[in-house]
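Just dropping this structure here.
Here the complex is missing one protein chain, while the rest keep their positions.
Labels run A and B following the written order; every chain starts at residue 1.
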């Protein structure tokens, strides 16, 4: 059965990321700087290049790949929670190239921001922790308080 | 002209769906269990397979198809409202395969969850009802109180 936890909205930010920065790293740095431990982010924009990953459900390893061309970010969606005691960003991204064809996957380090506008919602509380999940071999949420 | 209704935020949940469950059914069950009649959901994750639909705007029928392979969910977005007196989930999904190519459509029963993390926002009030819409032959929202 699904598990979920009521979270307490604390504040909402709107902002933009820096030209030339690493997409995942910039989001992580924002969360570290503001001490955000639990949150949800939605964004749109463009990248100069992207590095994304596909999780191989059989080998349990991420397969990384790069698209080394300008792309629109038609959607970035992610969350902030705690992994090994530190704020951790998990984000997926959908992109479109100059012909409009769409791509996507798990956002990995190595995507270079052209422009990015986001809504970041921050929640109070102890946060939600990631722990090893046997079925998927992924660090998934444990919903215990 | 567009119609809209001010809704009153009641609570926000973050959670994850169960490995191996049916994606649409799990979301529906959560809403039934928690008596959620009006809400908005955003999610990301992965599926083992997906079943999606395309609404044929001429025949007014959904055309269903299956992709029987592991896919990242780069975005799931949906809402909860009332149809025939019961909470009803309407969700669209964007996915990416192991080469990063993106697919999507109207989420149908038959998608098998690998992992899925969501933000579910619940609103107070009478809810918004779906009723037959002549122009589209779809059950769309009526915004009357």
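Methods note: contacts are C-beta pairs under 8 Å (C-beta built on N, C-alpha and C of every residue); 3 or more make two chains touch, one makes a residue touch a chain.
None of the values given here were measured: they were computed from a predicted structure.
Taking the complete complex into account, A:21 is the one of A:21, A:110 or A:139 that touches the chain left out.
Residues touching the missing chain, restricted to chain B, are 1-9, 38, 40, 42, 52, 54-58, 63, 65, 67, 75, 77-79, 90-94, 101-106, 121, 123, 128, 133, 135-136, 138, 140-141, 143 (touch as defined at the top). Contact between chain A and the absent chain runs through residues 9, 11-21, 26-27, 29-30, 42-46, 48, 70, 72-75, 94-102, 104, 114-115, 117-120.
Rule of thumb we're sticking to: only the chains that are shown with their structure count from here on.
For the pair chain A and chain B, the CA-based superposition corresponds to a rotation of 120 degrees in steps of 5. Distance between chain centres (mean CA atoms), chain A to chain B: 21 Å.
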